[in-house]
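Have a look at the structure that comes next, please.
Moving on to chain A:
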Amino acid sequence: MSTSEPVLEIEDLHVRFTRRSGWRGRHVVDAVDGVSLTLHRGETLGLVGESGCGKSTLVRTVFGLNTPASGDIRILGTRLADLSALGQRRLRNRVQLVFQDPYSSLDPRLSVHDIVAEPLTIVGRYSKDRVVELLESVGIGAETLRRTPAQFSGGQRQRIGIARALALDPEVLVLDEPVSALDVSVQAQVINLLQDLQRERQLSYLFIAHDLSVVRHLSDRVAVMRQGRIVEIGERDQIFERPSHEYTRTLLAAIPIPDPHLRADAPPAPRPALTRTNRGTS
Partner candidate 1 sequence: GGSDAGSTSAPQNLTIGVVAEPEKSPDPIIDGSLAGYNIYYNLFDQLTVLDADGAIQPSLATSWTPNDDFTQWTFTLRDDVKFQDGEPLTAADVVFTYETVLHTPDSDNLGYMDMLESVSAPDDHTVVFDLDSSFSPWPSITTAQSIVPEKVYTALGSEGFAAAPVGSGPFSFVSWNRGVDYVLKRNDDYWGGAPKIDTLTFQTVSDEEARLNGVISGSLDVALISPNQVTSAEGSGVDVRSRAANGTTFLGINSTAGPLADERIRQAVWHAIDREALVKTVLSGRAVANDQIIAANVAGYVSDATGPGYDPAAAKALLTAAGYTGEAIPLEYATSGRIPMSAEVAQAIAGYLEAVGITVTLSGMDQSTLSSRIYSTVDMKGLYLNTWAPSTMDGDMPATNLFAGGQNDYAKSPETAALVAKQRTVAGDDRIAVFRALAEANFQGAYIVPLFTPEADYAVSPKVTWTPRVDGLFDLSDAAFTG
Partner candidate 2 sequence: MTKHSAPSAATLPAASAVTTPVAPAPDTAARFVWPRLRPTEWAGVGILAVVAAFILIVPILPGSDPYAQDLSASFIRPFTDGSHLLGTDMLGRDLASRLAVGGQVSLGIVLFVVAINAFVGMVMGMIAGYAGGRLDNLLMGWADVQLAMPIILVLIALSAALGPNVWLMILTLAATYWVGYARVARSTAMSLKGRDFVIAPRIQGATPQWIVSTHIAPHVGVQVLILASADIGGVLLLTSSFDYLGLGVQAPTPSWGLLISEGQKYVREAPHLALIPGVAIFLVVIGVNLLSQRFTAERELSTLRRRKKVRS
């Protein structure tokens, strides 16, 4: 499936933090401990793992917010380390980030227009039409251009965040838990939008989540991370149906399945639960 060209490659990446703690001295946290990943054009790579396993650190490092202790990052085949600061910046713009918290990722003092226009202004490509076009592509009407984020709901804010990420025509979107702060009824809206955009724009997604059902729904391949390392990586179905790593199995076993008929105390079903028909074999 993933035979197309790689757009983002991470090779043996290490990120360390020194933390002062305890009564004496400091200790070193290997937040990312030798991670290698390859994301191909057009695919969605899901990255799952428990809280604190280093997912966000990995992402921050890709965007230059953390300095790696060692390892390589390649974007569209070019090693970041080989480039000048300007070159790095240009190349990094091919990869964009969508944040987890729709409430803190938009500057509450700016209007929606200003928020989406900002990346365009920074690179000197601002045009109002472009802003409108971007917003409409995520389903936000042009008549709301002057409103501030406070006047939008969580789902709408996340759409605005996506529009901002799309402003520079990136090839890759890194999505750090983009729906986990959203209500159940709104999650699906955003997921659908992401799927549509991927199809239209040939985007590649590095999709981070700890909600496994979302990952399963969206991903082509899935990587399971634990304590700074990738413990298993593979095709979605392989991971979900034939997990080879113990930890993956624990994770999967822990997901509550939204079908009461699978309970031990389930009465004989008069008719199949709606959710089960959807779910097929489980």
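As a convention for this text, contacts are C-beta pairs under 8 Å (C-beta built on N, C-alpha and C of every residue); 3 or more make two chains touch, one makes a residue touch a chain; residues count from 1.
For anyone wondering why these and not others, all candidates are chains of the complex that A comes from, given by their letters.
The structure displayed is predicted, hence computed values, not measured ones.
Every candidate listed (1 or 2) is part of this complex; the one in touch with chain A, counting any copy, is 2. In the complex of the two chains, the chain A residues touching candidate 2 come out as 20, 63-65, 89, 92-93, 96-97, 99-101, 103-110, 118-119, 122-123, 136, 139-141, 143-144, 147-153, 155-156, 161, 164, 167-168, 189.
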